[in-house]
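Left out: one protein chain. Kept in place: all the others.
The block that comes next holds chain A.
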Amino acid sequence: MKKMIFSAVALVAFSFAGMANEVVEKKVESKVESTQTGCHNVYLDTYQSAIDNGANETQAGKVAWDAYKSCTEKVLTQT
């Protein structure tokens, strides 16, 4: 009887632990996705600003990529 109760408690405990991991994973995934979306906008804004100010397309692309990289690094180090 004791063994059965112990097994049931262990099963419930492991289930909760598994669910908790899933929640954490989902939160991390969601954070990465929102970072990428936000930084994607940083890329687009930087690219357009460089073009508006007379940069060639190659130069604008390179600067915008650096802005994107800088954005993702900053957001990820803050988390």
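Descriptive notes on the structure:
Definition applied: a residue touches a chain if its C-beta (ideal position, glycine included) is under 8 Å from a C-beta of that chain, and two chains touch if they have at least 3 such contacts; residues count from 1.
Just so it is clear, contacts and distances are computed from a predicted model.
According to its UniProt record, the chain left out of view corresponds to "GLPGLI family protein" among "Gas vesicle protein", "Peptide ABC transporter permease", "Chemotaxis protein CheR" or "GLPGLI family protein". Touching the omitted chain from chain A are residues 33, 36, 39-40, 43-47, 49-70.
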